[in-house]
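One chain of protein is taken out of this complex; the other chains stay put.
In order of appearance the chains are A and B, and numbering begins at 1 in each one.
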């Protein structure tokens, strides 16, 4: 690609990108970033499909790889009136959608200007340039040439998942898996001669949504997975405990729980049994489910103290807000909208029961930034169990990271935070996301140095902690289990 | 005014004012601003009295022009203990108030220091300097000389409303009008030989407040305006539809709706009829009104899809919080205080019904900045119908605009926002407000350039979009209706 496409502009990633332009901040920030940029990537929470790395087949063509699975991208085009059908998003009822990937790619490229100033734009530029070596900015004019280039590379062995995993310098990659998942892909990877470390996360949400029409199927799957009957709450709870053990045997170190409201609190033993029985009969109400979910978070925290699994709580996303798109295309189509979230009162029962026990690690995620300084930093700065997860989702961005550090550090310090996680399904975007996070953490620390709040020696330790030590320690990923080979990249 | 008043300081507007002082940001920001500063002013939402431009008489003397109608000013003096009576604000019961405009002006000037660091201070300085050519800072010492100067200019033809409209380079000025308004002033302007474009906005709020003692009078006015009896809900709805059509005939392109809580949702047909009947009998409850307003927002959105009027929603101002001042002086006396606002759940019914229809443009305004990143940007970044209005009221300011862009751009981009509108009753402050907004948008973009988030070519397009293209497109003001002359200034 030595000749310029007509009217094309060079795609150049500035080496100082995202740092504040003030010279004192930038100098310190860049110095700190240079220390962390090449540290191995620790990925303790995300949504990469483990089958990718188990099968290690070629990725699909560019549109299927980069557009179809990425709701950050197609929600933005949708918001400007581009139908999801034109982007090839499959419909639930099989109604036809655009099937020509080059036309999808062209449409995307023509709307790429919408991502100016967004993290999606920053990640994609990084991915194009650093992962795929693209030299031109994506526009309608360059779309087809870039498509050709990506497509050719994606067919090569150097771009297979395991090769990229190694090239990305990933130390460990943790997936998110249904509690009833067989973890066959994780098993395949463990039994392979590839040294990559791909671990599961135990996510039992669907088993706690007892008022959902899908619950009985979920329960049946749990029964099948464990080979037992789940006739009462006691058996249900023991099956969960057993599943957790299985995830641990497969290398898992954490659980994950998504709730709209982070309510917690025990139900009395008799009542939880009654509620469970109503659920089995298909009679559970929404209120039953609310109280059951609150109870199960207590159980999960208690089990974490026993088995040591780190507990993650993602609160405040109202899923499938757009029922029209949900009915037509299914979940995860951009229609998840945050709501105001209350942690102080909702978490009090759980924290009073378990929060002072340093064996519990509870990592909190929010979409409501008003809680950073008001509730989350004070909780993390008090309870031994509480750690703050990185800025989540919409806030996994330049300004979002700035706000997170500015609002939590003064009360909680940085050592009550979990460092970065990329939370992505888009495997090829992993380096871009970690790079942006390392830049922003370096920039935050560089700002403290420039204002003489901390000195450079402290900043160096803090930068490394945020980029590497804290995610490893928080998620208990530093101790390599016996059954796995240590990786050369580990520090 | 060639000799300095004793002790007076020069009033000088720095050409780099409001830009960040960092050299890299300022350089880019100023370059971007230089491209947008002279673009025509598009004013798609505001509260200028159309009679001003219909009659084109001289403005009143300075105190009556600048102080009496401006609640930004007198609320601040009131907050420091200056009685509204001393500022000449008329009482409802006719109790006497200060009648000497020079004394009012003097009192204002002596308290002008209260506005240091406020947008009101910035706007007034701009207005004094750029509109009226005042060369000295306003203080108790300079008050009377400046009064003389303003007063003399206001009597001249160059300072009549239409002359200023042209001098301000206004391309279109949109007013806000009760649904029952005859729009006689708009008609006068259209029938005149003056080429200014002054359009109405359809604001039916008073007709939806069925529990208010004023409602029956409002309804009667609607019946009279349409020359029909409004005996049932169906007739009421059709009368609204007809009024919308009338506003469109008079050039209107939008509606406006103010609510405390942005509740939306259909009432069943039978129930809405019952509620309407209770209202006609004077028996509607507060709860009836809440549900009726929620229903009428659904109707309005549906009608917007039919007739194409852009729908604006201003949520979260608790009006007339100060009952003492309200009882003594009436509405709009500074006693409107914001409340926390919830959009995600409240708008779900409306957005599920109409939000994916690109024929609807719903412009959202909030006084609760916590919703910017949490709710509004995710909604705008998903639903084709949703666009974010500019920072409203208290947030129409340097820091307010910075927060708005920093918190919405990463999720919604800039192309899901509506650009600026001045929202003012103070005609002479219009250039100051647009200038400040153009500076702050340039500063935001200049910051992105300085941090290498975007390049200068993109920034140039974005600056123009924010200053000119987006308000024109969002409010459908680009297409000049047949009955109107295109203006020279239009680009």
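In this section, a contact is a pair of C-beta atoms (placed from the backbone, for glycine too) under 8 Å apart; a residue touches a chain by one contact, two chains touch by 3 or more.
All of these numbers come straight from a predicted model, not from anything done at the bench.
Checked against the full complex, the one of B:45, B:78 or B:472 touching the unshown chain is B:78. If you put the hidden chain back, the residue from B:304, B:397 or B:421 that touches it is B:397. Touching the missing chain, out of B:368, B:423, B:441 or B:469, is residue B:368. Residue positions on chain A in contact with the hidden chain: 22-25, 340, 342, 344-345, 348, 351-352, 355-356, 358, 370, 373-375, 377-384, 386, 406-407, 409-416, 447-448, 450-455, 457-458, 461-462, in rising order.
Contact between chain B and the absent chain runs through residues 9, 14, 16-22, 75-76, 78-81, 113-119, 122, 318, 321-325, 334-340, 367-370, 394-395, 397-400.
Please note the rule applied: only the chains that are shown with their structure count from here on.
Each chain gets one centre point, the mean of its Cα atoms, and the points for chain A and chain B are 41 Å apart.
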